[in-house]
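What you see is the complex with one protein chain gone and the rest in place.
Each chain gets a letter, A and B, in the order it is written, and its residues are counted from 1.
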Amino acid sequence: MKKMWKRIVSLVILANCAIALLAGCGGAQDASKEEVNLMIWTEYIPDSVIEGFEKETGVVVNMTTYASPDEMLAKLKSSKEGTYDMIICPENYVPIFSGDGTIEELDKSKLSNMENLDPSLLGRENDPENTFSLPYMFATAVIAVDTDVISEEIDSYDKLLNEAYKDQIVAIEDSRAMYAMAAMAKGFDANDTSDEALAAVEDYWSKLFPNIHVFDGTSPKTEMINGECPIGLMYGAEALLAQKEVPSIKCYYPKEGTYMGADAMMITSASGNKENAYTLMNYIMDGDVSAAISAEFPYVNPNLKALNVLGSDYADNILTNPPTEAKENSCTLKDIGDETSKIVNLWTKLKG
Amino acid sequence: MIKQKKKKTVGALRNLYIMLLILFLYVPIAMVVLFSFNTSEMNIVFEGFTLKWYGSFYENRTLMESLENTLIIAVASTFISVVIGTIGAVGLGKYDFFGKKMVDALLYVPIVIPEIVLGVALLSLFTLMDLYMGLGTMILGHVTFCIPFVVISVRARLAGFDKSLEEASMDLGGNHLATFCNVTLPLIMPGVVSGAMLSMSLSLDDIVISFFCSGPGSTTLPLKILDMVKHGVSPEVNALSSIITFIIIICISLDAGAQLKKVKLGTI
Partner (left out) sequence: MKKKFKSNLAKFAMITPISLWMYIMVALPFLYIILISFMHPGTYGGVELGVTLDNYKELLNPLYLVTFGRSIVMSTAVTCVCLLLAYPFCYFVAKKNDIQKKILMSCIMITFCVSMIIRLFMWINLLRSEGAVNHFFINIGWIQVPLKLVYSNMGAMIGLIYMLLPFMILPLFNSIEKIDYTILEAACDLGAKPFQSFINITIPLTKPGIFAGSVMVFIPSMGLYFVTDLMGGSKTLVIGNLIKNQFITARNWPLGAAMSVILMLITYLLLKAYQMAGGSMDDLSGM
């Protein structure tokens, strides 16, 4: 009896040893498995698209998500170089990452589907020749109002400061986007970090934040759908999805200026899976795939072929196809180098 | 008579209080099970009754991956911390050495310190050493906070341990290894087992340390759920959690039943 017990215990210990060893080895990337490590916003690429890619190519996608660009940067910088193969993040990071060598020049010969993209949307300020990046989707920030609860038409940032709206707003967590909107509300440029601009933004934020009930960078639509917040300052796609569930929601592009930014796709220089990253990037730019992405997450799509597939639904909705005046009155986020810390510090201080 | 009635009402009130408190703790758990049958995928309002999630949750690839990671990390961490902790506890109890007080003090640190401090400390260290953040670093982190619990658990058992038994074994010709395996270990086994179980449960549901020690592809179940919570936890997660809870309750009941049997047979 005792011997059998000993045997069982030793077997269990051995089994555990084996698992522990495997786990230890599994900590490093498995050489035999084809994979690609993607860093992307939450709620930005559907599981169905990932699965489709994996089925078609046999390459496994490890997705790491973030709810705000600050989180993305933190995760990127605190991990070893080359941990992530492909990054999809706001375009103002392209100069930063190209400057410090995190990303490499794109080999356009491997990206045949590039021709699907709208040429007028290429060559943006942060990467004029698209040397390092290609646009993924464009995000706008709108003010969404549940007209069943709020009777006023909130079409400007200024109106959000109304004290009657205390604890009524759900806002995104992106410090640069929120700064841009506050700066525009006060008549400054979205990228202005002069002392006057900072003071003005601090003034605006200190009046706005008491009205914000929840900060949610992942899924601000949830709080509007479950009735927790009747007002939202959120991405256009989120507002559209909220509208689908709660038809009484109406959306406005703020008069003072719209936050509109592109998210760019980049490939890291230290990546260990470059070929797979290129395959994935090219896959995303395929017309049908891009249409599938927008069907689930309706952001502004730069892919002409996809727009054909999506049809009039997309072209007619102001949230997926912003009107010209909104586009003209919009800002682009630029890399402001060291000044970024001023924005982040102000944000962290005022948020709590 | 009145006194008896008073005693009864007091007794009933006491039981009511106990029940209310347990209810308070269990209401969310009941809801987890209830919502696992929800037809609505967004899982915010309960809409209808269905069993489909119990059939489909294992097809959710990322969910299964995180479950796999969680189990691997839990088993590996438990094993390593039990080995190091048990040997360490016995060693600390037996010997005196330079720096013993320091080690003793350090052992209590992971228990009492807020996890976030340990988490950021480990993250800083791993970054300094330029380690690849993944399952390996997770296991390192988990073992760090599990070892102290194993040590305390084994120590509690060692307290009633008769040292003369070890000496007798040595006198009879056994070397240190044989003494440890045949005499010490069986006697402290209950302490080792409870330390192992404690490690396992701490590791399975750990959030803070895991958050700071994780990398791509090494998400654990709690972290995955944390990710999902903001945009509605799909009922698949509820189904998975309900099943895990059910399995654990069965294990505990079996163990309790076995213990009860021992008591009845008088063999304890």
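Assume contacts are C-beta pairs under 8 Å (C-beta built on N, C-alpha and C of every residue); 3 or more make two chains touch, one makes a residue touch a chain.
These numbers were taken from a predicted model, which means no experiment stands behind them.
Peer 1: Decide which residue listed in B:138, B:158, B:196 or B:233 touches the omitted chain of the complex.
Peer 2: In the full complex, the listed residue that touches the missing chain is B:233.
Peer 1: In the full complex, which of B:153, B:169 or B:214 touches the chain missing from this view?
Peer 2: Only one listed residue reaches the unshown chain, and that is B:153.
Peer 1: Just to verify: which one of A:228, A:256 or A:296 makes contact with the chain not shown?
Peer 2: Answering carefully, the residue with contact to the hidden chain is A:228.
Peer 1: Among the options A:114, A:161, A:214 or A:318, which residue touches the chain absent from this view?
Peer 2: Among A:114, A:161, A:214 or A:318, only A:214 touches the chain that is not shown.
Peer 1: Considering the complete complex, identify which of B:63, B:76 or B:107 is in touch with the unshown chain.
Peer 2: In the complete complex, the chain left out is touched by residue B:107.
Peer 1: At which residues does chain B meet the chain that is not included here?
Peer 2: Here the touching residues of chain B are 14-15, 17-18, 21-22, 24-29, 31-32, 35, 44, 83-85, 87-88, 90-92, 94-95, 97, 99-100, 102-103, 106-118, 120-125, 127-128, 140, 143-144, 147-149, 151-153, 155-156, 175-177, 201, 205, 207-208, 211-212, 221-222, 225-226, 229, 233, 237-238, 241, 244-245, 248-249, 252, 256.
Peer 1: By the contact criterion defined above, which parts of chain A meet the unshown chain? Give residue numbers in ascending order.
Peer 2: 68, 70-71, 73-75, 77-78, 96, 100, 167, 173, 175, 213-216, 223, 226-228, 337-338, 340-341, 344-345, 347-352
Everything that follows uses one rule, which is that only the chains that are shown with their structure count from here on.
Peer 1: What's the distance between the Cα centroids of chain A and chain B, rounded to whole Å?
Peer 2: That gives a centre separation of 35 Å.
Peer 1: In the complex of these two chains, what residues of chain B are touching chain A?
Peer 2: So the residues of chain B touching chain A come out as 42, 44-45, 61-62, 72-73, 75-76, 78-80, 123, 127, 130-137, 139, 215-218, 227, 230-232.
Peer 1: Write out the stretch or stretches of chain A touching chain B in their complex.
Peer 2: It comes out as residues 13, 16-17, 19-20, 22-24, 26-29, 35, 37, 39, 42-43, 47, 51, 62-65, 67, 78-80, 83-84, 216, 218-219, 221-222, 225-226.
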